[in-house]
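With one protein chain withheld, the remaining protein chains of the complex are depicted in position.
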Amino acid sequence: MKIIGLIIALSTGVLLICATGDFPRWADPASPASTHLSPHFIEKTMEETSVPNIVTAVLADYRGYDTMYETAVIFTAGLACFILLRIFVKEEPGDRLYRHLLTGVTVRVKEGTKLPPSEDFERIDATWTPPDLIIKTICRFLIPFIQLFALYVIAHGHHSPGGGFQGGVILGASIILLAISQDLRTSVRRMREKLDAVLCAVGVIIYAGTGALCLLLGLNFLDYSALASVLHCDPVTARSHGILIVEIGVGIAVMCTMIWIYNNVSSIGKYDEGL
Amino acid sequence: MGDLIQIVVAKYNYWIYITLMMIGLYAMIAKNNLVKKIVGMNIFQTAIILFYVSTGAKRGATIPILEHGHGEHGAGAHVVHAVDYINPLPHVLMLTAIVVAVATLGVALALAIRVYNRYDTLEEDEILAKIREK
Amino acid sequence: METMISIKPLLAVLVSLLITPILVSSRAPNVREAWTFVAAVAKFLIVLSMLPTIMKGTEIVYTVAEFLPGAAIKFRVDALGMLFALVSSSLWIITSAYSIGYMRGLKEHSQTRYFVFFAFALSATVGVAFSANLLTMYLFYEMLSLATYPLVTHHQDHEARSSGRKYLLYIVGTSIGLALPAMLISYNLAGTLEFGKQGFLAGTASKPLIGLLLFMFLFGFAKAAIMPFHSWLPAAMVAPTPVSALLHAVAVVKVGVFSVVRVLTGVFGTDLLFSLDFGPVILLVASATILIGSFIALSQDGLKRLLAYSTIAQLSYIVLGVGLLSPKGITGGMVHIAMHAFGKITLFFCAGAIFVATGKKNISEMVGIGRRMPVTMAAFFIASLSIIGMPPCGGFVSKWYLVLGSLEAHQMPILYVLLFSSLLNAAYFMPIVYRAFFCRPEEAMFENTVQEAPPFCVVPLVITAVISVILLFYPQPFFNLASMMVQQITGT
Partner (left out) sequence: MSQQYPALLVIVPLLSALVISAAGWINKRLCFPIAVAALGVAAYSSIGLLLRVLDEGAIVYRLGGWDPPMGIAYYVDHLNGLVLAVVSVVAFLNLIASKKSIELELPDKTAPFYALYVLQVTGLLGIVATGDAFNLYVLLEITALSGYAMLAMGKDRAQLSTLNYLYMGTIGACFYLLGVGYLYIVTGSLNMVDIANILPSLYESKAVLGAFIICLVGVWVKMAFFPLHAWLPNAYTHGPSAASSLIAPLVTKVMIYVMIRLILTVFTPEFAFNILAISKPIVWLACIAIFMGAILALAERNLKKMLTYIIVAEVGYMVGGAWLGNRAGMTGAILHIVNDALMTLCAFLVVSNIAYKLKGYAFDDIKGLVRKMPFTMGALVIGALSIIGVPPTCGFFSKWYLISGAIQASQYAFMVALLFSSLVNVVLFFRVIEICYYEPFSDDGAHGHGPPSEPMAEAPLTMLVPLFIVAAGLVLVGIYTGDIVNKIIEFAIPQGIV
């Protein structure tokens, strides 16, 4: 297998190297890639979509259809991890452990019995280790700022590097940080599984729904200029706003999917303490 | 020899990406451990991302975010020259490819976990031996 | 040549298919059998109603679907097809009656399946008869192969299973492996598959290629049981006797021979075969099959197996007749389709009747049976005369024309083959009849309690035996059709 792998890898490499023979030099301004489509994007973006960040404009408008599917891909991945890993066992047989938050006393509850509902107790696994105080505190302190930054990244995607994907990932990372610094149960309490899963879908629905709305308003799918009549602005500005709307959808979808995937993978679908 | 170096230098980005790609591909085919294969897969995908992004480069140009961008559009807008900004399209494409790579990674890890749960190992030959035993 | 568009050919094909849902859904055997009869009679009447038109020299055409230029699913009824359709549809009526007697007499299982696939097989047979082109013929040919598979393996035991395998392997293997590519090559050479008066391959290919195609077609239609692709036929005798009777004496094997004849006349054309000198090749293959088949028949003890080898030999008479490439020879071959059908089906019916009445399958166990079952054995005698080709039976007519044809074509060796094989025929049939009737009482192997088979079995075989005799004196329907066909081919 090793030799076969070597042969395949080498032959692919040689083929690809040979094929680069006719490529333009690196970073050549006269290369076809830089002269065929990209000048149009660079020169017309402002005029046609009113978005200074060309990457955002191309991403969410010129090639907005790609991006919609990109969001769908990430959604599919979340769904795939969910269906593959999630275990819907009501409760594993055996005793359950609860920790009294104030005293740190662990209580073992017999099978079949229940603890009176109380905020003071937290469910723990047999392998529970207390979270490090420093990490826990610093993370709690950092998370709001991370989230704030994420919102900035989403909202400012028109003018600076950023956008829905980047912002969504940062948002997701903040929740995942919570799960890592404390435990999964804590983060799931903040972001319930059901809410998370539904928001995943909602994020993509915002994107595809905006497109479908354009279709209902009489233009082609994803032609945001149709939104002008709804938003009361000119078609070019409508495109800019349309991009913002879908970026928000992307942000939600990416955030929730990241969390969803992390939750499922880290707890092997059991939604217990996690890593 | 000098010519070869010239060729390599003029297109060094391609040589780098192809080397990376070969490493990834080799790992995917030849490695016995399923997670190492996933790592190889990621190297492979990253190599391609590198390749695409490098094609967007343009000598003497800056990132594709327009200056004086805010506000005006239409007649009053500044004239923009294509040579001043690098090609935005590969970046857009790679944003997609990154997402796809992440998605694939997620699913691959989920599958690897399932495999591990079932066979208690991630070495492919051991798994196959276990299947044969049954 | 006038043509006329009519849906009748399609109806004739479909009528037996249409009753299959009724057969499947009906629980009562009486209903099932009644419908089988209705379909059989309807089919025969439809075929018969086309006869006057055909006799006037008009052809009936109907296109179902065209999927390639020159290769549609299309029916055309001409003299040759009419002859074959008449034989098979008329015999279906008789066989239906016989089947009822046989299946009830033995209390066979899965009778519904049996009748359904029988109906399928008949549709396919008439479909082959009425095909206007090679594609349609191939379609029905394959349909017949598959419809008869459940019939051959009716008993569902080890023997049936291995015979079924052999059957499919030979029949489907050759048709896919030889006939299908031959058909495609022909299509690519000529751009059509429509049977022509003098074929459509003339002038399209070199002699070796034509020879190759001839080989592929001749052996590709393995239902004709030309050696060396014959051994499915004895194997298929594990089927219930009515199946052997109608299918392996009439429908299936005749479809094979019919296909070969159609291909020789309609694809290659006699002129082409004559000019390229392929006649002797066909004659050689056919003669070899006749002689070897007859010799093997001599050594058989199982009655049905003997009849099977006899059939193999007799089928090649028909190919031989066409291979003579002379008008009289072709006429003889065509008429032999009908004559052999009536003769051989009687023989099979007899074998079945004996089995129903006594449970005996082997000739050596049938000493003295003529005394217990005189009617059956009398019919057996008449039918074997017909097969041998002696008056007062129809077989004489066809053999006579074959002999004339061999003289006409100046093929003296063929004359000897014909005469010698008749001798062999007599040699394997006559001892059976002799021992059935003439034996000392103490040699007789049957109790006095043994009776004739049920009337449903006996009446059909008497009818076919009588028809065999009548055909000597009144062979006109078949004879005229055969000569019409020859006229059309030769243009005289």
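Letters A, B and C mark the chains in the order given here, with residues in each chain numbered from 1 onward.
What we mean here is this: contacts are C-beta pairs under 8 Å (C-beta built on N, C-alpha and C of every residue); 3 or more make two chains touch, one makes a residue touch a chain.
The structure displayed is predicted, hence computed values, not measured ones.
Engineer: Which residue from C:172, C:205, C:276 or C:390 sits in contact with the chain not drawn here?
Structural biologist: C:172
Engineer: In the whole complex, not just what's shown, which of A:52, A:163 or A:211 touches the removed chain?
Structural biologist: Considering all chains, including the one not shown, the answer is A:211.
Engineer: Hey, which of A:51, A:80 or A:244 is the one touching the hidden chain?
Structural biologist: Residue touching the chain left out of view: A:80.
Engineer: Tell me which stretches of chain B touch the chain missing from the display.
Structural biologist: That gives, for chain B, the contact residues 21, 25, 28, 34, 37, 41, 44-45, 48, 51-52, 55, 89-90, 93, 96-97, 100, 103-104, 107-108, 111-112, 114-115, 118-119, 127, 131.
Engineer: For review purposes, identify every residue of chain C that touches the missing chain, sorted by number.
Structural biologist: Residues 64-68, 72-73, 106, 108-110, 135, 138-139, 142-143, 146, 149, 153, 155-158, 160-161, 164-165, 168, 172-173, 176-177, 180-181, 184-185, 187-188 of chain C touch the chain absent from view.
Engineer: Pick out the residues on chain A that sit against the missing chain.
Structural biologist: Residue positions of chain A that touch the missing chain: 12, 15-16, 18-24, 31-38, 40-41, 61-66, 68-70, 72-73, 75-77, 79-80, 82-84, 86, 88, 194, 197-198, 200-202, 204-205, 208-209, 211-212, 215, 219-225.
The rule is simple: only the chains that are shown with their structure count from here on.
Engineer: Identify the chain pair joined by the greatest number of C-beta pairs in contact.
Structural biologist: Counting C-beta pairs in contact per chain pair, the top pair is A-B.
Engineer: Can you work out the whole-Å distance between the CA centroids of chain A and chain C?
Structural biologist: Here chain A and chain C have centroids separated by 74 Å.
Engineer: Between chain B and chain C, what's the gap in Å when you average each chain's C-alpha atoms?
Structural biologist: Comparing mean C-alpha positions, chain C is 70 Å from chain B.
Engineer: Mark out which residues of chain B touch at least two other chains, giving numbers and ranges.
Structural biologist: none
Engineer: Which residues belonging to chain A are in contact with no fewer than two other chains?
Structural biologist: Within chain A, no residue touches at least two other chains.
Engineer: In their shared complex, at which residues does chain A touch chain B?
Structural biologist: Interface residues on the chain A side: 1-2, 4-6, 8-10, 12-13, 16-17, 20, 23, 25-29, 31, 33-35, 37-39, 41-43, 45-47, 50-55, 58-59, 63, 66-67, 70-71, 73-74, 76-78, 80-81, 84-85, 159-161, 165, 236-237, 254, 261, 264-265, 268.
Engineer: What does chain B use to touch chain A in their complex?
Structural biologist: So the residues of chain B touching chain A come out as 10-15, 18-19, 21-23, 25-26, 28-30, 32, 54-61, 63-67, 69-70, 73-74, 77-78, 80-85, 87-93, 95-96, 99-100, 102-104, 106-107, 109-111, 113-114, 117.
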